[in-house]
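Contents: one structure, followed by commentary.
Let's look at chain A:
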Amino acid sequence: MKILIKDIHLLDPHNDVDETGDIYIEDGKVKKEIGKPDLTISGKGLYLVPGFVDIHTHIREPGGEDIENFESGSKAASAGGYTSIFVFPNTEPPIDNKGLVNYVIKRAEEISLLHIYPVGAATIGRKGEKLTEMIDMVEAGCRAFTDDGDAIKSSKILRRVLEYLKNTGAKFIEHPEDKELSDNGIINESFFSVFNGVKGIPDVSESIVVSRDIQIADFVNSPIHFAHISCEKSLDMIRFGRERGVNVTFDVTPHHLVLCENDVRLTDSNYKINPPLRNKKDCEALIKALKDGFVDAIATDHAPHPLYSKELEFQIAPFGIIGLETSFSLLFTNFVSEGIIGFDHLIEHLSSKPARIFGVKFGEIKDNGIADFTIIDPKKEWVVKEENLYSLSKNTPFIGWKLKGKVLMTMVEGIIIYNEGEFIRRKSVK
Partner candidate 1 sequence: MRHLLGIEEITLEDMNQIIETAKSMKFVLERKIKKVPTLRGVTVANLFFEPSTRTLNSFLIAERRLSADTVNISKSFSSVEKGETLLDTVKNIEAMKVDIVVIRHSVPYSPHYLSERINASVINAGDGSHEHPTQALLDVLSMIEKFGDLRGLNVSIIGDILHSRVARSLILSLKKMGVKITLCGPSTLLPEYFQNYGVDITYNLKEGIVDKDIVYVLRIQKERQDGCFIPSLNEYIKYYSVTKDILKKYAKKDVVIMHPGPVNRGVELAPDVADGPWSLILQQVTNGVAVRMAIIYLLSGIPRSEE
Partner candidate 2 sequence: MKKKILDKQELGKIIEEISENLFSYFNGKFEEICVIGIKNRGDIIAKRIIEKLEKKGKFKILFGAIDITLYRDDLSSIGPKPLVGTTEIDFQIDGKTVLLVDDVLFTGRTIRAAIDEIIDFGRPKRIFLLVLIDRGGRELPICPDFVGKRIDCEEGENVAVCIDEIDGEEGVYILNNRKDL
């Protein structure tokens, strides 16, 4: 399909593009020379940006198809402006072998909406004891490995995982948490948890693992990526690692930037998240790190859970909230609209920066650039409503929030897969 979009504000910080103009797409790529379009769209008042890349999504397939499957997850992601997602392996059974990686690849082709990249388990069954056949899994299409949900407890096994991966070009993603220090805590440990008589998860539970992993990565000379960093101490450890020349990258979730522990309502388990919402100082440190470009990526950690489990009392409800459909607008409303960071800065952290950590392709506004794009109306206001979410699960604390900035259209390889409520499979167009 040949598409011409006119008068749209083109924003691609990775390629230094920030101007209003026309863009012509043919054969899945941006073309400088404008041909005869099959479809012309007016982009007046709108923005065209590289499509978002989420390097941390949980789809509950196989095992929890009624909670979130590839179909609903892809729709949620596309509606949120995502053109690529990394699906994490803590499914039932976990994605710890080539056969299951192939399953993910096959399902992605069936659904045929956005790019879906499988992330494999680093150890068999995610038990932290034996390595998975990582070379095989990379051959099948894995871009990264993780035991997310858990850290790798044994320092020896972590060392082996990092060493083994050096050969493959894929990276290890650590879920930094010392479960014994967490000691069944349910919110951040601080005066707030003590005042409320609930067990807290101390910030050192995270920073201790960050520190250990960085030292091992330094020792074996391999890269390492940390998921959902939530506190200032972890940032300090990462700074130490970078100063030593370690290739350490990390991501931060939108909810850790927007909420802190004082927002937690202990009667609503939609505030129960791991790592927990930390105190104001940590939140401010994360925001500053984002402003300074110290943060490498924003990732949602989209974690669907059914109503029957989130309706349980806070103590026993599972951790996690969804995020694909709200992440862009939340960050746009709270940071770009407020003038805390620039629109270009936000886009970078949602698209090119995460993609480049793992070497996957991403949308670029340049001649022959891949046409993975998102079209946004920065003025559109909307309210987060359960019935309007495409995700099968509705566990988010942001229901009822009034947000500014909405994704209107998502395009993958030159084909519009999402257009204001409608989904079009790529294979049906080709």
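The candidates came about this way: all candidates are chains of the complex that A comes from, given by their letters.
As a working rule, contacts are C-beta pairs under 8 Å (C-beta built on N, C-alpha and C of every residue); 3 or more make two chains touch, one makes a residue touch a chain; residues count from 1.
Bear in mind that the values here come from a model prediction, so they are computed numbers and not experimental data.
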Checklist entry - Of 1 or 2, which one touches chain A within the complex? => result 1
Item to check | Sites on chain A touched by candidate 1 in the complex | outcome: 183, 190-191, 194-198, 266-267, 311-316
